[in-house]
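Missing here: one protein chain of the complex. Every other protein chain is in place.
Chain IDs A and B follow the sequence of writing; residue 1 opens each chain.
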Amino acid sequence: MSVALRAAPGTPAKDRVETPFRRFVSEFAESKLALLGLAVFVAIALLAVLAPWIAPQNPYDLAVLDIMDGRLEPGSRNGDDTMTYWLGTDDQGRDMLSGIMYGLRISLVVGAGSAVIACIVGASLGLLAAYAGGRTDSAIMRLVDLQLSFPAILVALMILAFLGKSITNVVIAIVVVEWAYYARTVRGTALVERRREYIEAAECLALPTHRILFRHLLPNCLPPLIVIATMQVARAIALEATLSFLGLGVPITEPSLGLLISNGYEYMLSGKYWISFYPGIALLVTIVSINLVGDHLRDVLNPRLKK
Amino acid sequence: MRKSIRAATMAATSVYALGFGLPALAQQGPTLNMGVGSPVTSLDPHYHQLSPNNAVSDMIFDRLVQTDAAARNQPGLATEWRPVGPTTWEFKLRQGVTFHNGSAFTAEDVVFTMQRLPNVPNSPSSYAAYARPIVRMEVVDPLTIRFHTASPYPLLPLDLTNVRILDAQTHANATTEGFNSGQLAIGTGPFRVLSHRSGDRIEFERNDNYWGEAPAFQRVNFRMITNDATRTASLLSGDVDFIDQVPTTDLARLRNDNRFALSETVGLRLVFLGLDHLRAANENSPFITDNEGRPLGRNPLKDVRVRRALSMAIDRQAIVDRIMEGAATPANQFLPRGTFSHVADLPQITYDPEGARRLLAEAGYPNGFRIQLNSPNDRYINDARIAQAVGQMWTRIGVRTAVEAQTWATFVGRAARAEFSAHLIGWGSNPDGSHPMRNIIGTVSSERGWGASNRGRYSNPELDAKLAASLVELDEAKREQMLIEIQRMAAEDVAVIPLHIQTNIWAMRRTLQHSARADELTRAQDVRPATMR
Partner (left out) sequence: MSVYLLRRLIQAVGVVAAMSIIVFIGVFAIGDPVEILISPDADQIERERAIRALGLDLPLWQQYLVFLGKALQGDLGRSFVFNEPALQLILQRMPATLELAIAATVAAILIGLPLGLYAGLRPNSLGAKTIMAGSILGFSLPTFWVGLMLIMVFAVQLGWLPSTGRGETVEVLGLRWSFLTLDGLAHLVMPAINLALFKISLVIRLTRAGVRETMLMDYVKFARAKGLTPFRVTFVHVFKNILIPVVTVTGLEFGSTIAFSVVTESIFAWPGMGKLIIDSINVLDRPVIVAYLMIIVLMFITINLVVDLTYSVLDPRVRLEGK
């Protein structure tokens, strides 16, 4: 609350009105590294969004793939001599460059989608558990215990059996696996926070519960939550890769980065490195950029680092 | 303290030895370290009908009728056998054979074994079927036994290649747990069990009193390394001397590395496509639609021209070369050349996309249709990759194919309920045409016990009648002719679409040699030091 009222020192506030958003932007821009991360991430996101228009090949169309072009080295030409596979091809003759662009789309949707949904569900339940206490707390926390003990592979198998195989269902499976982490972490922090004076003050003012939860309690639980959330995007992408590795991930004809990596995994020993190396690099760059942004975001948003 | 220092130096020298790879074998003494890809679930030879279990059983126990590397019947604990009447088989047993604990092998042990087969509690896949045709056993003398069957039963010797013989005294009340602990894992075979850690490793010691050819190694360390890439890595790093189920992706590297050798042979496992014969010609098949995704109103797979077109559209040689990296043979039938009832003059299915398109047009699908091909992704070598390749080829003749691969656990139940329009599956059979015909092509019938794996629900009464006749024919030559005719019928009707027969491949240090087995069993007695290379 006090954050918004205080003017940031050194800001020329003559003709511009200081708003929380502008302040946020200027603070964010302080870190060159975070800006670089943001730029890279935007570039990657654009690449993913525009893939159908800029990719040399539609890697999801079986009609354009030819196994006779399979496992070609980077820089090879295709059988009809009409295109060059700059990053080589996989076992199905899929152009790796196109595969990576399309795969980015799926990995970003799966990673970000599942992390955001899991975060919202988990954080809300965690806050509620800490604030309400008593039976609500016990019920939610035992649900967390139950959830955490189910191996991701079993959850994924069950969802596969009940709902069939699709990208949406992979997201659902990851949300089901991950929400409990958020709930557990948020509850831990919130338990400490709710005993602090500002919550007592808010309660004395008879503010509505949702307001206390989301306007007062939540911002103060944010730092660990953001740490977890930025990591969980990466973890969700890696989990999707692992599910694909175990044969439970996205459909094989629409590979994500993770599935490309796990397909290429089997070729690592035989020296056909490009099948999993380039998707691996793409994954790494994506995750590093998300984390550069996330790390700095956490510092900027943290009310307790504002001094 | 002193002890740990010594341990440290020993570890250091063994690392040293590993670094040099080749001389290490000589220093290790006569121990063979094997890495196998499929876990052994039990040491009870009658508990679970599963290849890895059978392989280990072959090391501990013996069969009346053994099979050689090419899967032909050979004398085992029985030296000779013949039918002595229309419903009676007589087996002469080997003299002077003893179990590991010294007790002698006699006809009583055979009787005991056959009686145990249907009575192994909790077995998820028993050997009872091999005892079922026998109505009575007659011990003529300690080394002669007669089996009486209800009707003429030509397959008895083949059935007995699946049965490992136990000792009537030692195993009178034996439980599966007793075998698993290693205490009761006592047979007449070339190795005895030293220790067994379920799912991890089994340690064996040579049986110096073995009646047959003595194994080359004093000790065998049989490790289960299920992940393909790490199994190869274990061989490369020298932690194991010998591996089975070499992933096709590593073949090129191993062939080019002169520290290692490969052994390979054509296997008995066919990978094929099953098609939906269950829905009638005027019904919708679950995963077939027209090009706009609307129901088709008919099942195109009921038309033999469509089935033939789908078969002709597949470039089997390309799949073998590109996906299997040479580790398979294009197939037009269930059994490979050289086995009993192989149809030698059945023409190869030629790759002909133009002809396939013409056939589709003739059948009334000039613009094709859409289909989904279901496949397991953890069962057969490169299964999901093959399915995608087939998807490419079908799409090119206008049959737009979606490929869905899932784990065997979820796949097989749906396949068994005939939920798919087209599915990829495999079949590893006893080398006798009656097996695949009865289980995959024969009409599903619980009284006959046929069609247990007929997941496309193919049904052809004419074929069924001929098959029934062949199953009671004791004259082997006549029986073979009958089976050849039946298999030709199935091939002409495109009951299933055969793709290829897998090649079984093992890899080992160059100092070893191995006789590759068609039946995929990985057994220590088949490995010997290399004579000359």
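Just so we're on the same page, contacts are C-beta pairs under 8 Å (C-beta built on N, C-alpha and C of every residue); 3 or more make two chains touch, one makes a residue touch a chain.
Predicted, not measured: the structure shown is a model, and the values here were computed from it.
Contact with the omitted chain, checked across A:Trp86, A:Phe150 or A:Tyr198, is made by A:Phe150. Which of B:Ser285, B:Ser341 or B:Thr410 touches the hidden chain is settled by the complete complex: it is B:Thr410. Only one residue in the set A:Gln57, A:Gln92 or A:Ser276 touches the chain that does not appear here, and it is A:Ser276. In the full complex, subunit A touches the omitted chain through residues 33, 133-134, 137-138, 141-142, 144-146, 148-154, 157-158, 160-162, 181, 184-185, 188-189, 191-192, 195-196, 223-224, 227, 231, 234-235, 237-238, 241-242, 245-246, 258, 261-262, 265, 268-269, 276, 280, 283-284, 287-288, 291, 295, 298-299, 302, 304-305, 307. The chain not displayed touches subunit B at residues 4, 7-8, 11, 15, 18-19, 39, 41-42, 44, 47-50, 121-126, 128-129, 132, 176-177, 180, 197-201, 223-227, 229-230, 233-234, 236-239, 378, 407-414, 416, 427-430, 435, 438-439, 444-446, 449-453.
As a working rule, only the chains that are shown with their structure count from here on.
The mean-CA centres of subunit A and subunit B are about 44 angstrom from one another, to the nearest whole unit. Residue ranges of subunit A in contact with subunit B, taken from their complex: 62-63, 65-68, 70-71, 91-92, 157, 160-161, 165, 246-248, 251-253, 265-272. Per the touch definition, subunit B reaches subunit A in the complex via residues 228-229, 232-233, 236, 247, 249-253, 318-319, 322-323, 377-378, 384-385, 388-389, 391-392, 395-396, 400-407, 409-410.
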